[in-house]
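Other chains dropped; remaining ones untouched in position.
Going in written order, the chains are labelled A, B, C and D, and every chain counts its residues from 1.
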Amino acid sequence: MTEKKELVYTKPELKLGYGWGHCPGCHHPIVEKLVCEVLEEMDLAGRAVGVAGVGCSFGFFASINIDGANCAHGAAPAVATGIKHALYGKPLVFTIQGDGDCAAIGGGYVLNAAARGEKITIIMVNNANYGTTGGQLAPTTIMGQVTSTTPHGRNAGQGYPIHLPELLVGMQGVAFTARAAPFTPAGYLRAKSYLKTAFQRQLGEAGLTFVELLSACPPNWHMTPLEAIQWMEDKMLPEYPEGIFKDSGGEQ
Amino acid sequence: MNRTGAMRHDVIMAGVGGRGVLMAGLLLAQAGMTEYRNVLWFPSYASTMRGGPCECTVILSNNIIASPMLSLAQAVIIMETSQAGPFENRVQPGGIAIVESTGLSEKMGRDDITTLYIPAVERAVALGNAQVVNLLLLGAYIETTGVLSPEAIDRVLENRLAGRGREQLLALNKRALREGMKAARDPA
Amino acid sequence: MPERILVQGNESIGWGAISAGCRHFFGYPITPQNEITDFFARELPEIGGVFVQSESEAASAAMLYGAAAAGVRVITSTSGAGWGLMQEGMSQLANAELPCVIVNMQRGGPGQGTTRHAQMDYLSATRGGGQGGYKTIVLTPASVQECHDLVQLAFHLADKYRNPVVVLGDGILGQMAEPLERSTIEFDPLPEKYWTIRGMGERDAETHNFISCGQGGVIPVLPYTSYGAFLQRLEEKYQAMSADEVRYEIYRIEDARLLMVAYGSTARVCQEAVDMARAEGISTGLLRPISLWPFPTDVIRQKAASGTEFLVVEDSLGQLVDDVRYAVEGKSQVHFLGILDRHLPTDGGMILPNRVLDEIKKVS
Amino acid sequence: MSRGEIAINEQLCKGCGYCVRFCPQSCIAIPGDRFSPQGYLLAVFTEPDKCNACSICGWMCPEFAIDVYRYVEAETPSA
């Protein structure tokens, strides 16, 4: 029996070059990979326009071969709204935003895009802190977590973690919300499937779609990458369970 | 007092983020506080993400220190091979370059300066911890320039590390510093 | 001859945008420009355009950012606090070199201020109120017809330079109605928008387009190889605007020993005061900047050199007057009549023509 | 018996260990004495025999450093 070998997994074609310097163990590049794979599998690259927020995903669309932009901190949903309406609803438009970008400074943009029922997909990368600026408290920081602005661990005086996929369920303009943790193989597959459904719902004009993806930030958590994913397993997953929270199905 | 009697010492330390370049500079500056009237430490790096180029400037002087950035420095410490090229040019004629040489493939180009090759990564690994490359090179620097005594650095290290169950680390650091001094006296 | 319709300045802004081929408006209500928002909400859907009411002026700017990046002509309008809230976004637009038109129908005062007219955003408009020292061309109309015409010019210049352009009106201009003749103005051909993000399939491209508002060192971005190269580009653009886009109008300045400088509704008041003064034999004239940035420094400097004095009239505590003083370089007198000289201390007050006339008499 | 193999790009690997942690066949390890040009510890495909070409290591790698190959029977030339 002669054997040949066939390449079954490699860098997606849409990914240009390689990383631009994320820290070891960071899942931001995993999000790049997921997005590329999903767009390739759905054959949507030519129709997709992405918007990155400010944070460690600022350069997302510099190295992905689809049209894209970055923009003001927090404003990606409004930028996506502008693109979508400019082109009369034609493209697939999605954002990549950090948790600080999306939930803190961008909370009002998300809320209002959801209320307007914009046909866009928001992808929020939740690493429970502000990675770019050196690890400050984010709205997603979990109770007790030490950050540079909660040096003794987050306590109730500094509020509670925010759960956007669950929260947005209550808004009529929202068609789909979900959360996945692509740091495990199962989570990776879940993330892909959620992203696919989100894009489908968007194209079906069902409403706003929202996918949260958990991500490690080892240096700011002061952990090694392996410690970081253990911490995610132990602390983040209980706070931020994976799953679909709303799916209006098909179209509007 | 500083050992040379010179009014001013300045140095640029260069490397990549997360490898103790800034810390080495800060140690030197902190130690200089007691021996010099003026002290300046200026770090410079592109982002908090690890691995990017990273440098700091340290100036110890008994005169006023004006500019925080230097066109050319009396000395440059190159802690990471990848930074050798750009930073060799930042040494004043007649100045000193101290270069981590474990990963270095060819010699540096300038002949109007003194270049010290210290295989700091190798020595650090030999000491049991690759993290002390910075202390080794700092040792080489103080030895070569006489800017400060090792004890001045020790005191700062002690303040930072003592009493927190980090005695081992402290000892390692001190050892690395002296290993660097030795290497400077007897370069590779 | 095109039909004349009686419309408010605010509506005329809207008609101007439509004449310029603009079909996209994103904006948030604020007095005294609500007629603009309402206009687009009413008219754009009728002609296949898009009106989206944003949730704030910060969002308006972001929506402009998206729509401009997608390559369409897009406009917003605001006033007062909304203008303040748009500053960050305007700076992002300038950095990303996105052409669009931003209208500010100035209301009164800092903070919440008043809902009425004033001319107090001159400095923030001409100096780039947001972060980082960007520049935008600032055009300022003085009649309902000019609202329509300058909006068209604004779109043209925005596309010409890939830069946001500001139309700086004021509450009086926005509220008042005059006859308007609608027509599309022809301009020189414009560069192609090769850089838009509409989906690569739209242009059968091999490589993507990327719009970035951060040209920093971290990301290897197009089209500038370094931050310095980007700043160089900005500098060249601003120099080109300064050289080519100065606009102003003169009124009866022939033999004037005293020249008024005023813009917008205040220029109208001064025009009347010129006539009143000349009727009394006082030879005075009016220089009305149409572009506030770039500012007509040279013509003022020349006049000053030949001894002409100036009376700056503006409905503020003194902003435009600084640019006139800068131009004059101490070579002649610059007098000032400002918001404290209004006929009423309320926010509905105005510097009336007879007040200007009094000042003309006092200083000439 | 091996059903596939992987190639780890040493220019890209940053030694996070995710591939090691999640390979169901424990084919990968970080020996600790091998460094990348940037100074990171390197992951090494140590147990090629066990690999089933499941691609999980590839999914988990943030650096696009892993290519996965599956062994396929050579096509018998069509009759």
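Going forward, a contact is a pair of C-beta atoms (placed from the backbone, for glycine too) under 8 Å apart; a residue touches a chain by one contact, two chains touch by 3 or more.
This is a predicted model, so every value here is computed, not measured.
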Field: Number of copies per protein chain type, counted over the whole file
entry: A x2, B x2, C x2, D x2
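In the analysis below, only the chains that are shown with their structure count from here on.
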Message: Roughly how far is subunit C from subunit D, centre to centre by C-alpha average, rounded to an integer in Å?
response: 60
- prompt: What positions in subunit D touch 2 or more of the other chains?
  reply: none
Query: Can you list the residues of subunit C that touch 2 or more other chains?
result: 218
Subunit C contact footprint on subunit A (complex, rising order): 20-21, 45-49, 51, 54, 58-59, 61-62, 64-72, 75-76, 78-88, 90-92, 108-109, 112, 116
Task: Please give the residue numbers of subunit D that touch subunit A in the complex, ascending.
output: 4-5, 12, 14-18, 21-22, 40, 53, 55-56, 58-60, 62-64, 66-74
Query: If you look only at subunit C, which of its residues touch subunit A in the complex?
result: 24, 26, 50, 52, 54-56, 58-59, 61-72, 74, 88-89, 92, 96, 197-202, 207-214, 218-221
